[in-house]
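With one protein chain removed, the remaining protein chains of the complex are shown where they sit.
After this line comes chain A, so read on.
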Amino acid sequence: MITIKHLSHEFEIGKKGSKSIIPVLKDVSLEVKKGEIVTIVGRSGSGKSTLLNLVSGFIRPKKGEISINGVQTSTLNESKFADFRIEHLGFIFQSFQLIPSMTAYQNVELPLILKGVKESERRKRTAEILELVGLLDYQDHYPGELSGGQQQRVSIARALIVNPPIILADEPTGSLDSDTEDDLLKFIKKLNEELGITFLIITHDEKVARIGHRTIELRDGRVLEEVYGYEA
């Protein structure tokens, strides 16, 4: 499903003349299979967020290959990656990343609008997803009027609305309290088991890491070890 081969990345910092290069990922290779939940753990600066951003296409790799669903995404231009992203990837962010001027309904509907789906179909699908995440009654609320957990559910609903085969999550429970975190993790597992959605989750939280079928630890930009069946 996701294949990463010899992926290396580095950041340039400083101004012209005094630039320095910071290597972040060094020859990382890994594979995420269909239907798997893979969690990536590591200390701050280990390169886990960079890895997720590279897979998401938010930054382009310096070296190596990334292939998702058989498509070499590392060679796609920005426009083609955008089209690919909306078809194949869903995102859950630590700070939810909802548009504050839009209601829960409008935030969830947004990917369908961007895809050019008909309004009648959008209405039906958005209601279904909001029902699934238990927020149908809150559809007219703005993000500022929802709790952290509810906002993250909206964020998940938005990720699910286009039926993506893969969801990439960056610290999905980072802004949630313990009880809400548990609910969310259960929900992720439910989505994985019932809908077969593949999850690639970046976390530094051990509880989150445990829901993965596999956990990969990164240290200093390299894959340190893989732990199988941590929870499963």
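Following the convention adopted for this analysis, contacts are C-beta pairs under 8 Å (C-beta built on N, C-alpha and C of every residue); 3 or more make two chains touch, one makes a residue touch a chain; residues count from 1.
Heads up, the rule we're going with is that contacts and distances are computed from a predicted model.
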item: Name of the absent chain as recorded in UniProt (options "Thiol:disulfide interchange protein DsbD", "FtsX-like permease family protein", "ABC transmembrane type-2 domain-containing protein" or "Membrane protein"); value: "FtsX-like permease family protein"
item: Option touching the unshown chain, where A:I86, A:L136 or A:V227 are the choices; value: A:I86
item: Sites on chain A contacted by the missing partner chain, in the whole complex; value: 53, 56, 58-59, 78-79, 82-83, 85-87, 89, 91, 93, 95, 97-102, 110-111, 113-116, 158-159, 162
